[in-house]
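Before anything else, here's the structure in question.
A single protein chain has been omitted; all remaining protein chains appear in their positions.
Chain IDs A, B and C follow the sequence of writing; residue 1 opens each chain.
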Amino acid sequence: MSKWYEEELEPGLRAQYGLKKILHSGQSKFQTVDIVDLEPFGRTLLVDGLIQSSQIDEYVYHEALVHPALLSHPCPKSVFIGGGGEGSTAREVLRHATVERCLMVDIDEDVVKFCRENLPENAAAWTDPRFELVIADAKATLENSPTNFDVIIMDLDDPLEGGPCYQLYSVEFYQTVKRKLNPGGIFITQSGQAGITRHHLVWSPVYSTLKQVFPAVKAYTQAVYSFLDEWGWNIASTDESISPLLLSPEEVDKRIAARIKGEMKFLDGESYTGLYCLSKKHRQTLAAETAVLSIEKGTFAVMHSQGLCVAEAGSAEVS
Amino acid sequence: MSKWYEEELEPGLRAQYGLKKILHSGQSKFQTVDIVDLEPFGRTLLVDGLIQSSQIDEYVYHEALVHPALLSHPCPKSVFIGGGGEGSTAREVLRHATVERCLMVDIDEDVVKFCRENLPENAAAWTDPRFELVIADAKATLENSPTNFDVIIMDLDDPLEGGPCYQLYSVEFYQTVKRKLNPGGIFITQSGQAGITRHHLVWSPVYSTLKQVFPAVKAYTQAVYSFLDEWGWNIASTDESISPLLLSPEEVDKRIAARIKGEMKFLDGESYTGLYCLSKKHRQTLAAETAVLSIEKGTFAVMHSQGLCVAEAGSAEVS
Amino acid sequence: MSKWYEEELEPGLRAQYGLKKILHSGQSKFQTVDIVDLEPFGRTLLVDGLIQSSQIDEYVYHEALVHPALLSHPCPKSVFIGGGGEGSTAREVLRHATVERCLMVDIDEDVVKFCRENLPENAAAWTDPRFELVIADAKATLENSPTNFDVIIMDLDDPLEGGPCYQLYSVEFYQTVKRKLNPGGIFITQSGQAGITRHHLVWSPVYSTLKQVFPAVKAYTQAVYSFLDEWGWNIASTDESISPLLLSPEEVDKRIAARIKGEMKFLDGESYTGLYCLSKKHRQTLAAETAVLSIEKGTFAVMHSQGLCVAEAGSAEVS
Partner (left out) sequence: MSKWYEEELEPGLRAQYGLKKILHSGQSKFQTVDIVDLEPFGRTLLVDGLIQSSQIDEYVYHEALVHPALLSHPCPKSVFIGGGGEGSTAREVLRHATVERCLMVDIDEDVVKFCRENLPENAAAWTDPRFELVIADAKATLENSPTNFDVIIMDLDDPLEGGPCYQLYSVEFYQTVKRKLNPGGIFITQSGQAGITRHHLVWSPVYSTLKQVFPAVKAYTQAVYSFLDEWGWNIASTDESISPLLLSPEEVDKRIAARIKGEMKFLDGESYTGLYCLSKKHRQTLAAETAVLSIEKGTFAVMHSQGLCVAEAGSAEVS
């Protein structure tokens, strides 16, 4: 290999991926956007130099993001996606036969455009009659939406300081989300790295923030090879009697069979159960977490090249 | 960072670790041995340039290796460790109050010596009166052992071609193992990378090979951050009515409380359950796997710098 | 920088160049060909992963290759270029007002095609009426040429084993060259790395080989930044009374003023003099060199990824 794509996973930890081809490389209004073919991962989207999703295992991330949320709901008809510009999240949502409307709101027109041109596996989603695309700020669009949703999915970048979406990881935004969910509505958000050494940076602060707003919240994780770590999500229900967050493996398999078109590759009843089995260490961190991410209070999780920090108003403490 | 330790995880995928200090670096009779301080992982043992274990999360690997085996057994008194030169596996075994004898057989005197000098967290194990160390070939030592064991643990390098231990991943060796286990005996072996893209290289062939010998076998996985992937193990029981391979989370927590000294960091009932929840993809691979690793037939899993292959007698097929 | 181009300069010595853009990347019949924009060097041609020439300082290499040869000749009218597919060598030759015909013979159509499309600084050369391009083997074309030449220039890849041009560094080829030169004819060939530690690999063997054939030979060197070392050439004259190899700085400046169109950037009388001032170490190597590169005797300089060797018939000695 002569050409390499390099990512700094954390200070002092670099990954280098053999670079076979650059399909697109540019600077959008918000971020740098690369779509490349990597030797170990196939076609890959990188935003600001960080892998967002790659051909070899994007299904793990997207099945783990979308289906636990939609399966928890008794009959999800309307779905809001914040971010998700690559199209894979919409693709998974639209596999659910119950879904009548899927509104995706991404702020970065370039990401959408270049992914649409270069990621053929999502082609069907873009032209599905139930699918609606808006290029705008997800927060403002959701606040002003005349209708509510059964499921709201946040498929965002990490909360990079100065990036386009750290405000979408805040107690204020989660209050908006809750208001915009129908009874029994489900909220799911990607929540950053969640391995044994880094899950306290974004994943557990998002968890404790959601606990301020929702009666039921669960944090879960799954190893994603092309992210070179476990990844994290947080899921919340407005009413667990309608939409319970933890289903039995048998119930998951039954709902998949009844509702989802085509074969899953990663998720079924057993792997769903695995998502929710956290290590002792992870559960200790969640139990001890007190951070509340807030725009008003100026406390939010930000990711620097030198690591992540939870900034308190007027004082930043680097983790 | 000016100094880096570089590992090729697979062709076209490199990791580079900031190198703070070299504590030992040399060539033993069998392999190169490095003990270093790495920026992201702390003190780390590397053999032939591959990370074996690092301070930051070795407990994940070693708790996942040792405790499921010992907890499955109703009362493990005698334990055989093949490999494990670093000392951490013995350390975890010796935390079990039931254990009366722990025999560790490692072929590489240098690994043992340099780890003993440089990894203070295992100091207590080396001087425990129940612990016995033999520098020898684990296969021959086990074959000639006058006594049998309740639990046999293989904590080996990957089956590198020309390396010291690929014969310890074979149907012939597993027959020896079975013969040397007491009734209800448990066998556990590390089984290489086990993420969504690489679990077919060693993990599933070891599984199907063990199925030729043992009435009950289970394959399981766990993300290990410093390995930058999920890792894999295979566990087998000579008699599931005495030593069942899958315990309920409650039973695990009960046995931990009753038998193990000190606090676990990673393992408890819930994370134990997570170990055994495999993805749909992993289970499909296990179900379809037909390889039988055999010294006689010349079929064994070998790892090259260019990937891994399962070699059939007279013909090598690179995976 | 996220994207890098990596070159192995010698075993244990890597350079990495920030990769801004890939303009062309492909495999020709003979070699891999990359034309890229590099952060430190600008637009750059790489063949088989090795930098051939880059925008930032290609003029140093090409002025040092072409002008000493043409300036030594009293009135160069016909010039043969072997290799030179990039076009820069022809560009420099065609700046000489005396030149009536410049025949370039390159074996690799793709190198020529892609350089012509992507290196605008050589545009004028390709359409100069005095310029003639043949895609063919330089050796066969020269042997069969009905006419002789005043100057023959070899602007080739290094003599890579299995590469397209190691036979063009041989006593047999140099005999052909001599036969095809007019009286007072000048031969110049690039001769690989020539820094204080690597000049014995190709540069001095080419020197001693040329000494077998030509009455006057001089070896010279010049630092080329984008090659990260000094580079080497060997120049030979069929008759020093017509074409002396060493001119005074004043004579060089006079001939440049009289013959060459446009401004030079690197070469003039003083820097010309510097080319020929070799270090004591370099001169000792030349004096002691006995290698004769020969196709018949099977002794030729070959460059491996593991270094270079001068292979004797039936025995290879790695330097």
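The criterion applied here is as follows: contacts are C-beta pairs under 8 Å (C-beta built on N, C-alpha and C of every residue); 3 or more make two chains touch, one makes a residue touch a chain.
As the structure is a computational prediction, the values presented were derived from the model and not from experiment.
A.B. asks: If I'm reading the header right, one chain is hidden. Which shown chains does it touch across the whole complex?
C.D. replies: In the entire complex, chains touched by the missing one are B, C.
A.B. asks: Which listed residue, C:40, C:74 or C:298, touches the chain dropped from view?
C.D. replies: Once the missing chain is taken into account, the touching residue is C:40.
A.B. asks: Touch as defined at the start, partner being the missing chain; which of B:5, B:59, B:80 or B:166 qualifies?
C.D. replies: B:5
A.B. asks: So one chain is hidden, and I want to know which residue out of C:125, C:156 or C:267 touches that hidden chain in the complete assembly.
C.D. replies: Selected residue, touching the omitted chain: C:267.
A.B. asks: Of C:12, C:146 or C:262, which residue touches the hidden chain?
C.D. replies: C:12
A.B. asks: Please output the residues of subunit B touching the missing chain, sorted low to high.
C.D. replies: Contact residues on subunit B toward the absent chain are 1-7, 16, 19, 21-22, 25, 32, 34, 46, 49.
A.B. asks: Spell out, residue by residue, where the missing chain touches subunit C.
C.D. replies: Counting over the whole complex, subunit C touches the hidden chain at residues 1, 4, 9-18, 38-40, 56-57, 60, 195-198, 223, 225, 228-230, 264-268, 270-271, 273-274, 277-281, 283.
Here is the rule we go by: only the chains that are shown with their structure count from here on.
A.B. asks: With chains as vertices joined when they touch, what's the shape: line, ring, star, complete or other?
C.D. replies: line
A.B. asks: What's the distance between the Cα centroids of subunit A and subunit B, rounded to whole Å?
C.D. replies: Here the centre of subunit B sits 34 Å away from the centre of subunit A.
A.B. asks: For subunit C, what residues touch not just one other chain but two or more?
C.D. replies: none
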